[in-house]
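Every protein chain except one is present and positioned as in the full complex.
Letters A, B, C, D and E mark the chains as written, and numbering starts fresh at 1 in each.
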Amino acid sequence: MKIGKPERMIINGKRLDGRGLYDLRPIKMRVGVLKNADGSSYLEWGGNKILCAVHGPRELHPKHLAKPDKAMLRCIYSMATFSVKERKKPGPDRRSIELSKVIREALENVIFLHLFPQTVIDVYIKVLQSDGGTRCASIVAASLALADAGIPMKDLVSACAAGKVDGEIVLDLFEIEDNYGEADLPVAIVPKTGEIVLLQMDGNLTKDEFKKALDLAISGAMKVYELQKKTLYERYGERYETER
Amino acid sequence: MKIGKPERMIINGKRLDGRGLYDLRPIKMRVGVLKNADGSSYLEWGGNKILCAVHGPRELHPKHLAKPDKAMLRCIYSMATFSVKERKKPGPDRRSIELSKVIREALENVIFLHLFPQTVIDVYIKVLQSDGGTRCASIVAASLALADAGIPMKDLVSACAAGKVDGEIVLDLFEIEDNYGEADLPVAIVPKTGEIVLLQMDGNLTKDEFKKALDLAISGAMKVYELQKKTLYERYGERYETER
Amino acid sequence: MKIGKPERMIINGKRLDGRGLYDLRPIKMRVGVLKNADGSSYLEWGGNKILCAVHGPRELHPKHLAKPDKAMLRCIYSMATFSVKERKKPGPDRRSIELSKVIREALENVIFLHLFPQTVIDVYIKVLQSDGGTRCASIVAASLALADAGIPMKDLVSACAAGKVDGEIVLDLFEIEDNYGEADLPVAIVPKTGEIVLLQMDGNLTKDEFKKALDLAISGAMKVYELQKKTLYERYGERYETER
Amino acid sequence: MSYRRKLCMRDMVNVMKPKDEILANLKRNFILDILKKGKRVDGRKFYEYRSIEVQQGVIKKAEGSALVKIGETEVLAGVKLSIGSPYPDTPNEGALIINTELIPLASVAFEPGPPDENSIELSRVVDRALREGEVLDLEGLCITEGEKVWLVYVDIYTLNYDGNLIDACCLAAVSALMDARFPKLEDDKIIYEEKTSKRLPIKNYPLEVTYAKIGEHIVLDPCYEEEEIMDARITFGIKQDDTICAIQKGGRGSFKPDEILNLYEDAVEKAKFLRSFLNI
Amino acid sequence: MSYRRKLCMRDMVNVMKPKDEILANLKRNFILDILKKGKRVDGRKFYEYRSIEVQQGVIKKAEGSALVKIGETEVLAGVKLSIGSPYPDTPNEGALIINTELIPLASVAFEPGPPDENSIELSRVVDRALREGEVLDLEGLCITEGEKVWLVYVDIYTLNYDGNLIDACCLAAVSALMDARFPKLEDDKIIYEEKTSKRLPIKNYPLEVTYAKIGEHIVLDPCYEEEEIMDARITFGIKQDDTICAIQKGGRGSFKPDEILNLYEDAVEKAKFLRSFLNI
Partner (left out) sequence: MSYRRKLCMRDMVNVMKPKDEILANLKRNFILDILKKGKRVDGRKFYEYRSIEVQQGVIKKAEGSALVKIGETEVLAGVKLSIGSPYPDTPNEGALIINTELIPLASVAFEPGPPDENSIELSRVVDRALREGEVLDLEGLCITEGEKVWLVYVDIYTLNYDGNLIDACCLAAVSALMDARFPKLEDDKIIYEEKTSKRLPIKNYPLEVTYAKIGEHIVLDPCYEEEEIMDARITFGIKQDDTICAIQKGGRGSFKPDEILNLYEDAVEKAKFLRSFLNI
């Protein structure tokens, strides 16, 4: 057994942070928080604190990299050195390069990139504090910032993880559960259609557990979607409507 | 004396792998082994296992790097991490950069580069297993792959090393002889003309020893040349003829 | 107290190298020392030995980096590995990148960059031996090399440091004073106008000390300026005249 | 569109599609047309692997090695051992370090230089299945608790790229680990020249199974032409007890929950099929 | 010009200035015109800071943290502690390692990738004030002389760039150091989850005050529009005893000696003002 692992992580149906098995952590969202960005958002999700800026669409230099029929989407996910227990070395590591890729692919699904040929849209995600589940939180923050930038999308992307801890399927793992639990299943969806645009898993699940976790994660993402819409509504004074 | 050095490397005129002083190790050659490459080859030479792919001639990007009157030849020699006793760190080191350069220069001698202006020809050499003499083996593999790619050459390049071990001039050193011997002299030639297109030496030789080793290496390269021609003949059903 | 720090650095008004408080170290200057450079200089200033080469103005590649209305000035300050007590690792470090920037900015002040649109002027400074005060010495060497290259300037830039050692304000700190003194204040000026084009400080000074040190550094730079003019005069047989 | 919109004028921009885009669309339509007829571009069934070959022991210098071919896709995995210190929080465990490299031999699409995001994703996806699937009993790699442990490096090179590198690399890695033997240890120094007969402490045999989604169609083991135009990809890491140990979805396309659950079931069967090439 | 002149013919070269240059000149003239009237582009007085906010303790994972806003400029500093060996020539001193990063969130002008010269200069200028201003008593970071000392990392990220990052970063760093508490130490292992109530050994409160020169005008705390067209910049690091601990002049413009001496006096007052946001 790993040194540092708690003996039990679920006691009388309650998790170490007091939540029930299927509870989300508290979530706060704001958009338009950075003056210089074309769109921006700040998200607190449990102990996660995430700042996201969107620049663009704007011309891409050098021009030969630009795509003639659509915008290029670039995405950089990175963690502040002090966002984790032991100081993280600055600069990109392999994990953040992979995460940047899967987050970008999830966002590409909903953005009408063909409306902005020859341009680039940059999404910068900075994890200021990390507490498990930063990739889901990052996608949620990024789609808010894209909406704030006025970039047309078929829908917001929403996301939530489920997983297995002490033999139980639970929603929205926090750091300790992430580190010492049996499985983590982050899922991002396009809420209107129910399509899954990000799916990763590591750990160990039987078929039934997997089915249960997948359903649970999707239901979590749907709750987060309501918060996203509310945030945009409060900011822009109208009910959030998707494009077309 | 270095720890690990055998007390004697030649016993009763036989080398540690059982060869006589002037014997080549067993050599196997194949061409056309990789589907995606324009030309490819696989070479086993003693314990060396080398895979080579040729891509091109094809357009070079960015265009301003292209040469208006001929093809650019690029060559990358690299070793698999598990090709040596102690795992090699991935990525290019100074040795492989130097070897890539001298191998490229040897190949440039024979390729009719002026037939393909504005293009690039890439030669990728991967040493999958190393047992001494990889640069000669790489040149031999590369010229087979270039021939397999149908790139016109004035001749194949062939190569072999000679050296000094336990005071004797010997042909085609294997790893232990390379590490603990007194001198290593890799030579690449254009067999038809006898020109020397690669020549390096490290160790210690008198003038007479050098002369003897040079002659021996050239004779070794001529034997390898016969194998190269045979390989191409078997593959292409006609006697190998050089371009004009 | 740092290990290695001398107990006293000023004894009876004399410094460890025998100078009085307001004395410059011996300075030797030469121009036109490198055949390949468009302009060059060699400077010995106390134990500092600095070689400087200027290449340009010449066309800048790739062209899109060129400035349409003036020359780009690039400057690289670097130290030889053996210029310091313990071998310096090769390659640029953060200190030399900062110094390159502030030296370039000082030189930009005097060069008529708008006379050479679309071009680049490169200034390469190599510290062969270091003995404290290399940034001032580098600026002095660089403006000599620029003059040697025939690049029009409104004036030479001259420079000198002052500082605080053992409680006294002194001129032109050498290495030990630099390492163990209380403050170092390098200053570069345009002598004709008295403008300050480089100013840095680290250490601790009261207002009166700062004023005294600044005056002293400027007076030192004026003395160095005379040596610069003399050097150019001896080389080019006419009194140095600034442009326009 | 009912809220702030900075960029509406951009919609007017009208740019000619160059030939590359047209060509890509033609290719996609060609492959889609075939799929609509229930066939694949190379004649396979939708949920069928290409021919598979596994050859162990090809690199004697390595402690273990395996060459795997899936159709024309070809990868080589080698295992090297060395000795290191354990992590402070797992003092009695060795380490497994897996690295996959997209080398330019395999395709003109793979550039020389440091690994790009595709290379890193591949490397991490293979690593994830083996790590989470507990291919090795890491405690079996302990030499002296808290001091010395075996470090097991698995390096995988792509030799020819014709689609579905993930499954090939994972199969090659497991096969090379099975092939590996500990080298002799003398006074804590490794005598690489002398291999013992002792195998690595293999605990599980996790393998990866990858599907591509093209339009509404899903196919197993995509070949190069299919990968080139696919919308999305999904990989399942499956252990021999049929549990799942890793998933990775890739590409900008999407999957429906039902599709994923169905593919999971198929993947369990396919993992069994792959495991037959390892004789287990 | 009375000596060798290689390049006279180049003077003839006549190149059209493109729009960018024209635009830059227009901007500069616009701001200069306002300055000539004794005003600034955002309505401030010449020697006036924008509104300042300091918020400590914003990142609980860090040992200390502070968010600082100067107008729309926003930076976040975090302090992390670890244990290391002292330098041989200072066996009883810990170390302070300060790093400032210009991240692209803050401005389209900041590119991703390794730090450029602007980033390095900013980082070093902030470092210089804190190091030379002896913000920490490094001997108070010693755990075991010659063996173990605390390493104090201060990492500062720019969140929004609207000019004068130096003053904001320095203020944030000092504030984060003041906010920091030592974590618990158990058998020389750091228990990051449990902070003690023990503060870092703060010795001085050095702060930086920056002025920009535009034409003949000098203004405190330049905003983005002013920095964009300024000729030169000067920064003073000031300790609470009003002595100076660091200076950095930037830009291709120049200062007169008198200007510098006058600015020093003003900077002493402004440093007091900044210190009021730290409640000292």
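As a working rule, a contact is a pair of C-beta atoms (placed from the backbone, for glycine too) under 8 Å apart; a residue touches a chain by one contact, two chains touch by 3 or more.
All figures in this text were calculated on a predicted structure; none of them were measured in a lab.
K.L.:
According to the contact rule at the top, which chains on display are touched by the left-out chain?
P.N.:
Per the touch rule above, the missing chain touches B, C.
K.L.:
For a quick check of understanding: of B:109, B:134 or B:158, which residue touches the chain that isn't displayed?
P.N.:
Residue touching the absent chain, from the options given: B:109.
K.L.:
Can you list, in ascending order, the subunit B residues touching the missing chain?
P.N.:
2-4, 38, 57, 68-69, 94-95, 97-98, 100-102, 105-106, 108-109, 115-119, 147-152, 185, 190, 193-207, 210-211, 214-215, 218, 232, 236, 238-241, 243
K.L.:
Give me the subunit C residues in contact with the hidden chain, please.
P.N.:
Interface residues of subunit C facing the absent chain: 34-37, 40, 47, 49, 51-53, 55, 58, 76, 78, 80-87, 90-91, 122, 124, 126, 128-131.
Everything that follows uses one rule, which is that only the chains that are shown with their structure count from here on.
K.L.:
Could you leave subunit E out and let me know how the rest splits into touching groups, if at all?
P.N.:
Components, subunit E removed in thought: A, B, D | C.
K.L.:
If each hop has to land on a touching chain, what is the smallest number of hops from subunit A to subunit C?
P.N.:
Contact-graph shortest path, subunit A to subunit C, evaluates to 2.
K.L.:
Compare the CA centroid of subunit C with every other chain's and tell me the farthest one.
P.N.:
The most distant chain relative to subunit C turns out to be D.
K.L.:
Of the pairs C-E and B-D, which shows more C-beta pairs in contact?
P.N.:
C-E
K.L.:
Provide the C-alpha centroid distance between subunit B and subunit C, rounded to the nearest whole angstrom.
P.N.:
One centre to the other, that is 52 Å.
K.L.:
Just the number, please: Cα centre separation of subunit A and subunit D in whole Å.
P.N.:
Taking the average C-alpha coordinate of subunit A and of subunit D, the gap between them is 25 Å.
K.L.:
Provide the C-alpha centroid distance between subunit D and subunit E, rounded to the nearest whole angstrom.
P.N.:
Inter-chain centre distance comes to 46 Å.
K.L.:
Which residues does subunit D have that touch at least 2 chains other than itself?
P.N.:
In subunit D, 88 touch at least two other chains.
K.L.:
How would one label the connectivity among the chains shown: line, ring, star, complete, or other?
P.N.:
Here the contact pattern is a line, an open path with two ends.
K.L.:
Let me make sure I understand the interfaces: which chain pairs count as touching?
P.N.:
Touching chain pairs, listed by label, are A-D, A-E, B-D, C-E.
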